[in-house]
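Have a look at the structure below before the remarks.
Shown here: the complex without one of its protein chains, the others still in place.
For clarity, chains are labelled A and B in written order, and residue numbers in each chain start from 1.
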Amino acid sequence: MSKRIDWKALGSILSPLKNVQFLARPAITESLEPRVAAPNYRGFHLNAWDECIGCSTCQKVCDNAAITMVKVPELPNDPVKGVRNLRPAIDYGRCCWCALCVDICPTASISLSREYVHTCFEEEIDSYFMLPREQGMHGKDYGKGWAKSEDADMVDLHRQPMEEVAPEDRVDNFEEIVAGFTRQQAILEASRCVQCGMCHDSCPTHMHAPEYIRAIWQDDVEEAVRQMYRSNPFSHVCGRVCTHRCETACSIGRRGEPIAIRWLKRYAMDAVPHERIREIVAEQKPQFISGRSIGIIGAGPAGLTAAFDLARQGHSVTVYEALAEAGGMTRYGIPYYRLPPEALDNDVDVIVSMGVEIRYNTRVGSDITMEELQRQHDAVLLAIGLQMGRSTRIPGSDHARVFRAVDLLRMAGAGEDFETPRQAIVIGGGNVAMDIARTLARLQKQHYHEVKITVLAMEREADFLADPVEIREAREEGIHIIDARGPREVMVENDELTGLKTWRVKAIFDEQGRFAPT
Amino acid sequence: MRPENYEAKRQPPSNEFELNFGPNHPGIEGNYAFRVKVSGDIVLEGKADAGYLHRGFEKLMENRLWIQNIAITPRICVPDPVPMEVIYCLSVEDLCGQEVPARAQWLRVLQMEMSRFAAYLFYFGGLGSTNGMYTPHYWGMADRDLILDLFEELCGGRVYHIYNIPGGVRRDIPDGWLERVSSTFDYLESRLKDYDDLVFRNQVFIRRTRGIGVLNQQEALELGVTGPNLRACGLPFDVRRDDPYLVYDQLDFDLPTEDAGDNLARALVRRADLFEILRIIRQVIKALPDIDGPIRAPIPNPLAWNVPAGETYQRVESSKGELAWYVVSDGGDKPYRAHVRGPSQTHAVQVLEHLAKGARLEDIAQIMFSLDACPPEVDR
């Protein structure tokens, strides 16, 4: 047929007869019956309640403010696990079916149905406001339409890589292993955050992590520091050795790698000069002085955090520390390759700059009596911590060369000589066990140029208590880890340690959940 | 204007009457009004009256994240939504300096042409109705529905596709989709003969539209006419060819023109355009399977997406003419300014007012439809 029309041509007088052909053609009919839409159709919302964690990211990305978060009391609400009992409810008077909520959902619990036309009875519907579940609206299940797919996912599941010192370069010294983020890396890592606040809820001190992550993304590290000091004066320390429950709860971690919140904190603290941190924290200095005085016994993390908070409220605070330096377990219980002492010194310095007085080498009971303290202060806080190590109490564990990890770590930290053993067994599979094993490995490497450490963990490898990172790094450093073994007896011959008899562990807890290994 | 605010004014005796054409009138395209002053059935003056569909999109966009705006863009022009989505994405990509994967570019071209075809079918239906020919409307809607079915399969939405996002498209094509596109457009091509018989070779249509609403070349250029309406005046200009975007410079197509500049010429240009669209679609269908690679460039977290400060003016050819967006970013997570320049801002206002002068009352609707005026573009 021609592309041009000759409008002058009148055509044949018989042309209208062409219409007859339409009698033979089928009519085009659009059925009004409910039909199943295309497999990618963006219909009504479906939400798998057991996958949804109530992070409300869908609410944030919603174009038209159509999503309300509703509390459903019957559902679990566990901040430590990063689960809230909130579920999105959709106002279909506002929804525009763009499916951004599906593409950004960190857990992939939301999808849209293939329901093309929704019909229901009057008693079923009294508003456009719906609380979607997995089955579809009013129990009409047409199956999933637009759902999370790899190419449509808008959540970045991968962390920025972190530079580390190679195992062979780190095992003979106590230099810090982790390099820390560069500015570029930190901004990219912070940009992955969806600001759900699960980290804030799961954090024991409720640090304002969403706020400081946002500030880091905006390249405003000073604001990030300001946000950190709202609730935690040990940001240098926590930026390195915190157990980061925030990362366990992080909603991005549901399907991918959680935001490296701890390293971001460390980045911000390292990026701001120490003097500037002091100035930022000084903004929190109280406007008036309360006139009350408080004595705190113990300059560990608990005592100093209390001192910082009380000083911010205008009280005059004196901390009594038995040892020569502040920090408590953070100084004497954490190996330097994880927490360099300078970082701790900086944190302590900021706390002191808020007007806190620390009296070192002052042991309560010998250097000063409790009565004196009570007389001098309006209130006294005991923050002496848990300095005593745990013993296995198996036969032979009273031998002089059987140590408790806490004591050994303190000696290593203080530089005391305890005759580094050529061979050592570490009982336990937690983070402290890894600390002491790796500390001993370094000392062995320095003294004897070889590592001979065996770690006995009672748990099976899948349920190790220590951080997976710690386990991996310990193995990289040549430490041998045996799982599902419990200590039975320390073997001693002629007053010399010769070995350890062990049990094979079947279960660690009894039926009531008490610690009773068998 | 709301009825309660309308006050009848006592006018001196005269043979001039004022007539409110729209906003609710079958002869007006969408929610739009045209107030005409008539003497007998000759229109002395016409005034366009917009605002019945103003949703304040430009302002809304300033308050929404870059990603959220993809849901707003297709709503600016309902019959032809894809160019709006694509041009917004082109603007953001230009500001970000983002490279769009080839597969996404070809997919965008395919969508744009499918959308153009659907919009033209809509157009023939509307233009037919203004002449009292209702069958083209039924046919056009039914055939357009086939294209909407394809869109539904591609992106889950029939009218508001929200398929393009800055960086590419949202997901890859479903299995066997290209074959279905191919067979649907084969069918649509076979239908064009029927449209010819029904409309374009129909003497009723030809005599009704010829010589009405004549725009000469100089007037067209002065009034800023673009797209098919400009080509109907004999000026072969098209953004796809003159200011190519996406992969249009790798495609082979002609620009059909007509010389008369009247309603008939505007319809015939669009009719001839259908063949060019078919040519382009077939080229894309042939090329697309060989273009592998991602459908989207990596994009940042939509909730933490700052676009570098700058400004950009992007143009694409929509089914109605030159569509352009001026987007300004101040480096924030939302546009600082997004200005939509729809082709109908010229066609539905100044050109329509110009052509209405001296026209007969019964031709007004036809002139408006032949210009393919799209009120939502004027109102935004």
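In the analysis below, contacts are C-beta pairs under 8 Å (C-beta built on N, C-alpha and C of every residue); 3 or more make two chains touch, one makes a residue touch a chain.
Just so we're on the same page, contacts and distances are computed from a predicted model.
For the chain that is left out, the UniProt protein name among "Carbohydrate ABC transporter membrane protein 2, CUT1 family", "Electron transfer flavoprotein small subunit", "NADH-quinone oxidoreductase subunit C" or "Methionine biosynthesis protein MetW" is "NADH-quinone oxidoreductase subunit C".
Considering the full assembly, B:Leu221 is the residue among B:Leu192, B:Leu221 or B:Val247 that touches the omitted chain. Screening B:Glu85, B:Glu276 or B:Glu322 against the full complex identifies B:Glu322 as the residue touching the chain left out.
For the chain left out of this panel, the touching residue among B:Gly40, B:Gly56 or B:Gly211 is B:Gly56. Listed here are the chain A residues that touch the chain not shown: 56, 59-62, 65-74, 85-86, 89, 91, 93, 126-131, 195. Mapped onto chain B, the footprint of the missing chain covers residues 1-2, 5, 48-51, 54, 56, 58-60, 63-65, 68, 221-224, 226, 235, 237, 242-243, 303, 311, 313, 315, 322, 324, 326, 328, 333-334, 336-337, 339, 341, 345-346, 349-350, 378-379.
Convention: only the chains that are shown with their structure count from here on.
Taking each chain's centre as the average of its CA atoms, chain A and chain B sit 50 Å apart.
Of all residues in chain B, those touching chain A in their complex are 64-65, 67-68, 70-72, 142, 145, 149, 152-157, 160, 162, 170-172, 174, 192-193, 196-197, 200-201, 203, 206, 210, 256, 264, 268, 271-272, 275, 294-296, 299-305. Chain A makes touch with chain B in their complex at residues 1, 3-5, 7, 9-11, 15, 18, 28, 30, 37-42, 57, 60-61, 63-64, 96-100, 103-104, 112, 145-146, 149, 151-152, 154-156, 190-195, 214, 217.
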